[in-house]
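Here the complex is missing a single protein chain, while all its other protein chains stay put.
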Amino acid sequence: MAKTGIALILALSVVVVPAGSALSEIKSGSEFLSPELRRQQADETRNPAFFWVEQGRELFSRRPAPDAQACIACHVDPQQKLRGAATRYPQVDAATGKLLNLEGRIEQCRVERQKQPAFGYESPELLSMTAYLASLSRGLPMQVKTDGAANPFFEAGRAFFERRQGQLNLSCQQCHDGLVGQKLRGDTISHGAGTGYPAYRLEWNDVGSLHRRLRACSLGVRATQFDYGSAEYLALELYLAGRAKGLPVETPGLRR
Amino acid sequence: MSFNARITMPAQAKAGEIVEIRVLTRHVMDRGGQSDGKGGTVPRKILNRLTATYAGEPIFRFDMHTGVSANPFVSFTTRAVATGDIVFEWREDGGATYTRTARLTVT
Partner (left out) sequence: MSSAISPRSRRPEGGLDRRSLVAGAAVGLVVAGLPGRAASETAPDLAQLIARVTEGVAPERGRITLSIPALAENGNSVDTKIAVDSPMTEADHVRWIHLIAEKNPFPDMARFHLGPRAGRAEVATTLRIAQSQKVAVVAALSDGRFVMTDADIVVTLSACIDGG
């Protein structure tokens, strides 16, 4: 039995390593923080991101307009019913075949069902709603689908991750698989797991989305910065979430 | 929601006991000085003072300048003397004020 196990691990490593991701070794972004900052992340008295969660909870329960339903009118008992929902995003929307992240799903609900104007990516309202809904899955393992209809998106995300880009001619993989744990000026290179987002970043003095973080990555290697909610970042988000399968949701995260 | 505050302290304390009060505040604490795009600069807009009164008497004051972080945290202590409200008042550049109240029951 033990021998089979070892043989299997060897076989897996042969398959997995050339593909560029030793999935079992992926660590959360918080593992690369100081113990102090890691401790503060879950502390409501210290992590400012909980203000956004609180704002999201209020928005969720409030009618957006006198003639419109509040989110909670359909999603009753969100603490129970929506617990775990965020672990399955990004996901392919069955009706349209499009890849939606949590932000995309919230905007879809708001426009199509509540008949309200979209909040807009990176607006305080969308960040708050996303942080609130993701926080309902805090501690639950990420379990995005990467097969079936999601597979082409996942593979596109992988291709993005592995492709050299920008003036520095770097791929995500070169640092976030190859140099994990090493220092890049004041930062420690992580695996690029997005399980804490939306997160309060000290660098921002603010809560921001994963796509805001990815735009900073693109800028860092002097590559094209894609739009918030772009197909490129959505696919990358799915790939990163696929790599992070099994890691607990930490939203609202606290990051450097 | 440009301002919000989370006050953390025990709801009850024995007379004479020293209680710790932790205050986390949501505020951008804008240092100002950036271009406003119209040839001028954005004025400073920070919370410049937090005062706490307990049973009507001032017990703590925190004068803040631009060296205090965005979304600042502050903690301090007070001795439980009598059941009463601890009133927190923030003063913002421009004159706006914000108030929060927490009750301490002394046994």
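To keep things simple, chains are lettered A and B as they appear, and every chain counts its residues starting from 1.
FYI, a contact is a pair of C-beta atoms (placed from the backbone, for glycine too) under 8 Å apart; a residue touches a chain by one contact, two chains touch by 3 or more.
All of these numbers come straight from a predicted model, not from anything done at the bench.
A.B. asks: Among A:P66, A:G97, A:G148 or A:G186, exactly one should touch the missing chain; which is it?
C.D. replies: A:G186
A.B. asks: Determine and list the chain A residues touching the chain excluded from the picture.
C.D. replies: Contacting residues on chain A, toward the hidden partner: 33-34, 36-37, 184-187, 201-205, 212, 215-220, 225, 256.
A.B. asks: Identify the residues of chain B touching the omitted chain, counting contacts across the whole complex.
C.D. replies: 18, 20, 31, 54, 57, 59-79, 81
Going forward, only the chains that are shown with their structure count from here on.
A.B. asks: Distance from the CA centroid of chain A to that of chain B, rounded to the nearest Å?
C.D. replies: That gives a centre separation of 33 Å.
A.B. asks: Under the stated contact criterion, what part of chain B meets chain A in this complex?
C.D. replies: Spelled out, the residues of chain B in touch with chain A are 1, 4, 6, 8, 22, 24, 26, 28-29, 69-71, 73.
A.B. asks: Going by the contact rule set out above, which residues of chain A touch chain B in the complex?
C.D. replies: 44-46, 48, 50-51, 54-55, 124, 200, 205-206
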